[in-house]
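Shown here: the complex without one of its protein chains, the others still in place.
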Amino acid sequence: MPLRAGRKQTACSDQGLLPDSTASPQPTRNQPMYPLEDGSFAPRNQWYVAAWSQEIKRSPLERVILDNPVVLYRTTDGKVAALAAFCPHRGFPLAKGDVIADDIECPYHGLRFGPDGACTLIPSQDVIPAACRLRAYPVAERWQWVWIWVGDPDLADEALIPDHFEARLTDPAYRNAGGNYFEVPGRYVLLHDNLLDLNHVPYLHKATFGGDGGGAVQIPEVVAKETTISCTFTQPAIDCPPFLSALFGYSGPVSRTYVSYFYAPCLHVIVDSISRLDPATGVTEQLGDLLHIHAVTPATATTAHYFQGEGQNFSHTEPCLSEAFRSSEMVRAALEEDVSATRFIEQSIAMNRGRLSEILLKADKAAVLGRRMLQALIDAEAPATR
Amino acid sequence: MPLRAGRKQTACSDQGLLPDSTASPQPTRNQPMYPLEDGSFAPRNQWYVAAWSQEIKRSPLERVILDNPVVLYRTTDGKVAALAAFCPHRGFPLAKGDVIADDIECPYHGLRFGPDGACTLIPSQDVIPAACRLRAYPVAERWQWVWIWVGDPDLADEALIPDHFEARLTDPAYRNAGGNYFEVPGRYVLLHDNLLDLNHVPYLHKATFGGDGGGAVQIPEVVAKETTISCTFTQPAIDCPPFLSALFGYSGPVSRTYVSYFYAPCLHVIVDSISRLDPATGVTEQLGDLLHIHAVTPATATTAHYFQGEGQNFSHTEPCLSEAFRSSEMVRAALEEDVSATRFIEQSIAMNRGRLSEILLKADKAAVLGRRMLQALIDAEAPATR
Partner (left out) sequence: MPLRAGRKQTACSDQGLLPDSTASPQPTRNQPMYPLEDGSFAPRNQWYVAAWSQEIKRSPLERVILDNPVVLYRTTDGKVAALAAFCPHRGFPLAKGDVIADDIECPYHGLRFGPDGACTLIPSQDVIPAACRLRAYPVAERWQWVWIWVGDPDLADEALIPDHFEARLTDPAYRNAGGNYFEVPGRYVLLHDNLLDLNHVPYLHKATFGGDGGGAVQIPEVVAKETTISCTFTQPAIDCPPFLSALFGYSGPVSRTYVSYFYAPCLHVIVDSISRLDPATGVTEQLGDLLHIHAVTPATATTAHYFQGEGQNFSHTEPCLSEAFRSSEMVRAALEEDVSATRFIEQSIAMNRGRLSEILLKADKAAVLGRRMLQALIDAEAPATR
């Protein structure tokens, strides 16, 4: 199942991509992989999800995006303002302040700043020095998300945001529910690794949907383009897992296909298609697609933001099944398992002080391609002479 | 209102002092200001407040003063002993030990040390090596404070302690109540900045006395001498703020004048004079002075001790109004606001890893002069060849 967009795709060859893990015994471990190449962090001239739309209100929110502390709030006309988080006067954190009309007021000495970052009031003097202003970050609301650009503002082209219709997020055939958010104490690449190798589901999620028949171990079919990767795998004949039975009102044999799409460097959408199966004839009848929606945004070198939602292309009746599923205890618990895995591995990296190496398996192909994509995006930004 | 002491004062000229913030737009921010010059910390050959007298009892107290861990206790005759806080034998912290007669006993192997730092007992041997001693720090009790000198002991001249009568602390016309203490998770300079720019009152203290008419935004008149700064500003006609009405038993129009005195590097006394005002004639009649008393002592490079008290020159009847005011919920809450501001800015500095810069406003004149005074005191101590 190719990416929906029409652009030409070339299947990525295995050759030279991965160490041949089926070859004869190797004397040494593979080279360290984290964090990417030494000194690399994340591509900066990219859009990232900063927040759920519903998180941004009149009262300000502070969030660190690629090492940039940002304060976010809504102006009177409902637009999102994203400003550098510290007052240029004495460095007071503006998120502690009030929003007054369209401006944010610093709680220390009352300076005010508009959504463009310009200082609009200094209580103790009439003249406002030109240098007294905040950096304003480009933002764009798409679907239920606030996207932000912390790189070179001249390059902030909204056309670079992944196509939300193509990704099924704004396709009216789908009904999608966002809202899960986690502050993750681990580097963002670990979350991409996790999302690009679903072989973890039956193990890491044993206690949640992995133990409920919700996963399979398979080497997926991986298709890579310049900045996207799709992974496909199929369970041709399984008993409908209980949590799906509850959604579809059907129990019995099903055929299930996952296709996971990664839009580097931030977005993952997994299309989880279920069909009723007549085992006698092999005839299938589509029950519907679930969408598992994820966005991963680097915060600092060793922390990340994780946004997650659920969607469906069936049963648009009330109440919304996807919203119930997204906010269910099982989904929340499964996401906590992923967050914990990330924390544990980050702790292992710290404990091994850069000496942690990795064995790469066949199943890691998509994760390795994902890292290479991130590294290529980083390298493309770096000065040619470095 | 000049400083009380008779020494000749010269008004500090603005010229060359501050960047001209009214000038035409500047392309860049000002240079980073914290912590003072790079590598600077605090002047060492100075007296600092180590504790309230009432804090030092027979049982020992450990406090870090300019990076010196010090243990403080009272001898049998009530004098304050201030010794290096770690046993010279194995480094055990002496503040965990008992005071026996005039000596402090190390809880590990029982070595004892007198208030002069000399070892007086080694349980396991008769001869006491000369090197087995603690550094003893000069101390002096003044008013309700224990002052300490952690610099070169040969320079510890008590005449260098600010004149407590001049500062109104021991002037019998005043009745003063100390006792507020805060461990501040931020560098000491931030507290001096705070105390040298009262324009923060209506904003930072909005929820306490700042919202009660207790502050005004003004550019004060600043007068600097070699190691003192005074700042004056006046509210010629305001309604008596409620918390002052309660103290004076008067509500109606008042004229109010603040004069804040900074005795570098530790002490601030703010004289807050209130006069009843006849708005028709402009005639005023003195109701009294409040004193707002502050001492700031560096602990480590990024932490400080903050001592605060209140005083008055009226109504010496019981119970003491200043003591009630000092220990009131409003004053405590306002001080917590200052401590929080300091913590927040320290966190901003840490988060920006030295890249935090500042915009200097006209109202920052006294704070900038204060920093320069501290820097000059530090520079005067440094080797000429550095």
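Letters A and B mark the chains in the order given here, with residues in each chain numbered from 1 onward.
Keep in mind that, in the parts below, contacts are C-beta pairs under 8 Å (C-beta built on N, C-alpha and C of every residue); 3 or more make two chains touch, one makes a residue touch a chain.
As the structure is a prediction and not an experimental result, all values here were calculated from the model.
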{"item": "Residue of A:61, A:301 or A:345 in touch with the missing chain, whole complex considered", "value": "A:345"}
{"item": "Chain not shown: contacting residue from B:76, B:125 or B:281", "value": "B:125"}
{"item": "Hidden partner chain, touching residue among A:237, A:359 or A:382", "value": "A:359"}
{"item": "Touch list for subunit A against the chain that is not drawn", "value": "21-30, 193, 197, 199-200, 202-204, 206, 217-219, 341, 344-345, 347-349, 351-352, 356-359, 361-363"}
{"item": "Where the missing chain touches subunit B, by residue", "value": "64, 69, 86, 88-93, 96, 105-110, 122-125, 127, 129-132"}
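In this text, only the chains that are shown with their structure count from here on.
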{"item": "Approximate Å spacing (C-alpha centroids) for the pair subunit A, subunit B", "value": "49"}
